[in-house]
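Read the structure below first, then the notes.
Complex shown without one protein chain; remaining protein chains in place.
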Amino acid sequence: MLSFLGRRALYMIPTVFLISVVSFAIIQLPPGDYLTALVTRLEAQGETVDQTQLEGLRSRYGLGEAFHVQYWKWISGIVADLDFGQSFEWNRPVADLLADRLPLTIALAGATVLFTWLMAFPIGIYSAVKQYSVGDYVATTLGFLGLAMPNFLLALLLMWIAFSTFGLSVGRPNPVTFAIAIGVLGTAGTAGLIRILRANLLDELRKPYVVAARAQGLPERRLLVKYPLRVAMNPFFSTVGWLLPSLVGGEVIVATVINLNTVGPLLLSALQSQDMYLAGSIILILSVLTVIGTLISDVALAWLDPRVRLRTGR
Amino acid sequence: MTQPTPEPGATVAAEPRATSVAPPRKLLWWRFRKHRLAMAGLVVTGLFCFVAVFADFLAPYDSGHFNADYTYAPPQALKVVDTSGDGWDWGLYVNGYLSERDPDTLEQTFTVDESTRIPVRLFARGPSYELFGLFETDIHLIGPADPDGQPMYLLGADRLGRDLVSRIVHGTRVSMSVGLVGVAVAFVLGIVLGGVSGYVGGRTDTVIQRMVEFFMSLPTLPLWLGLAAAIPRDWGPLTRYFAITVVLSFVAWTGLAREVRGRFLSLREEDFVTAALLDGVGRAGIIFRHILPSLTSHLIATLTLSIPAMILAETALSFLGLGLQPPVVSWGVLLQEAQQIRVISSAPWLLLPGLAVVSVVLALNFLGDGLRDAADPYRR
């Protein structure tokens, strides 16, 4: 088990490295560099630019040098003292901006995953056990709808309803908008999980070991919980992996409708104004979090599923 | 030599049932036909494709046609018979508007005026267009009988007084094609890399697999956003359109590559492929005559199932202003108009393009599921 963990952790290193390269490439993609953009902007506002300060920045970021030199300066800054660069849009260090917003983002993520599990688990089981019942059809149809509905559309609809029927104020964040955000963000995930859980469970229910356990005289409910369900639950743990990024992705979109103080809107505005240090850093952090999430879900899987744990351990 | 004695009865197969002589394609169709939802999906998808192809003809106006006098005009009901006068007066028409400007807010409000009547006809004349780039015509399926008279807004108008029907119809073309083209690009990448990986195996396989895994470990949406945002603002609409499509497929190919590789691997182990090898069939023959034909139905199903994701992604990107830009019209671009709750509460019909998105995505999902079940009745 330990060696499994160690190996999995080692595998992360090349992935994280590649991710940082891609993120940096995204930073570099728009034509022109950040300083030129800054200068034009400052000059447009009629401010003068201090040439020595400019030179200092230029060498600080290695601007005008080869890609790998710039990359090195960027990444070593991040690794050494969490210096993600400067957001020229906000005129603040990227790290500070993120520190402001990450806690709420993570709270939202946690709430959403809880919501998703609480919804998907009972519905998925019901749907599989009572296959082809009315409830199954309703759940399946709703599941399809949840997958087909773009989440901003759902957000718009819910907000519109809240606004027009309850006179909700849309301007500033409040608990109701937070709740709506959770609902909207969790819908697609819930629908997906219900589908996967149902399909997995149906598969497992047909396995010979279920008949064998029944032949021992195990009551149906205990049988269901102890055997097929445990296998069918695997997707719940893989959700942890893709949860945060997909959430922030969804949040970006939802935030245009619902005002939230999270990372999503920050990313969006950074992208819209091509504030690439900010955008690239967010993408980097999200990707690294994804990798860590995948690691966690893999470990959880290995811990729960002896087949994974013992076979790969050999 | 002795006559080999064919065992009597060895050949007494029961009279051929229809299924026993049918080629696999037909069996697939028979199985598919049994899924009612999938059939409905097929019909709806077909309808949308039809709309996309004949958009110019079906839409009363072209997508940019505006009229500032009709900002946020509400939908008009299409009526067939006029009973307001004495007796029944047959003929298509819509009621006109009464417009009023609020003296305080300067906001314009419309009410449908039951007394005015704008005659409407089928095959009406309107703005001219080129059908398939071949011949020019100005016939539209439906439109106001008098092209220079009052306009008609069956689903209402937007901020600039543009007809929503026309815009949705034109948007269908763009949104559907983004899905199809994107999937086509992803498909080429996926099938080439996945196929190579699955058939060649060994080192090549390992390298490609690691690559796929890497791409899959990246968070999709932020990556999409980042790449889309990096597209220069000054690119023309068409270049932008293709850039967006490439960005979308760039992320989607990995799943396809995995699927193709998995299928290739399992098919390569099948006895009938070994048999073909022993029959002296060359490598190309094995791939193209034995492995690929067995893959096609699954591939079609998988492709069908990945189009909706593309459409949804395009819609989301455009909604955020990072995807397609006006004057190109896609459903996402249209929904951008509906970003503000205040706007929606006064003009809820602006959400209608969302309905188009939901129905086409649902239809494609049902269609794809049905195809997959039909292609492989024993797997889920």
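Annotations
Going by the order they are written in, the chains are A and B; count residues from 1 in each one.
Simple rule for what comes next: a residue touches a chain if its C-beta (ideal position, glycine included) is under 8 Å from a C-beta of that chain, and two chains touch if they have at least 3 such contacts.
Everything that follows uses one rule, which is that contacts and distances are computed from a predicted model.
One chain of the assembly is not displayed; among "Acyl-CoA dehydrogenase", "Dipeptide ABC transporter ATP-binding protein", "Cytochrome C oxidase subunit IV family protein" or "Copper chaperone PCu(A)C", its UniProt protein name is "Dipeptide ABC transporter ATP-binding protein".
Considering the whole complex, the hidden chain is in touch with A, B. The chain omitted from view is touched by exactly one of A:Arg92, A:Lys130 or A:Arg230, namely A:Arg230. Only one of the listed residues, B:Ser177, B:Ser294, B:Gln340 or B:Ser359, touches the absent chain: B:Ser294. The set of chain A residues touching the chain not shown comprises 7, 11, 206-209, 211-220, 226-227, 230-231, 305-307, 310-311. Along chain B, the points of touch with the absent chain fall at residues 1-2, 4-14, 16, 19-24, 27, 202-203, 206, 210, 270-272, 274-283, 285, 290, 293-294.
Keep in mind that, in the parts below, only the chains that are shown with their structure count from here on.
Centre-to-centre separation of chain A and chain B, using mean CA positions: 27 Å. Taken in their complex, chain B has these residues touching chain A: 213-214, 217-230, 232, 308, 312, 315-316, 319-322, 335, 338-339, 341-342, 344-345, 348, 351, 354, 357-358, 361-362, 365-366, 380. The touching residues of chain A, when paired with chain B in their complex, are 15, 18-19, 22-23, 26, 29-31, 144-145, 147-150, 152-153, 156-157, 159-160, 163-164, 170, 199, 202-203, 242, 244-246, 248-250, 252-253, 256-257, 267-268, 271-272, 274, 276, 279-280, 282-283, 286-287, 290-291, 294.
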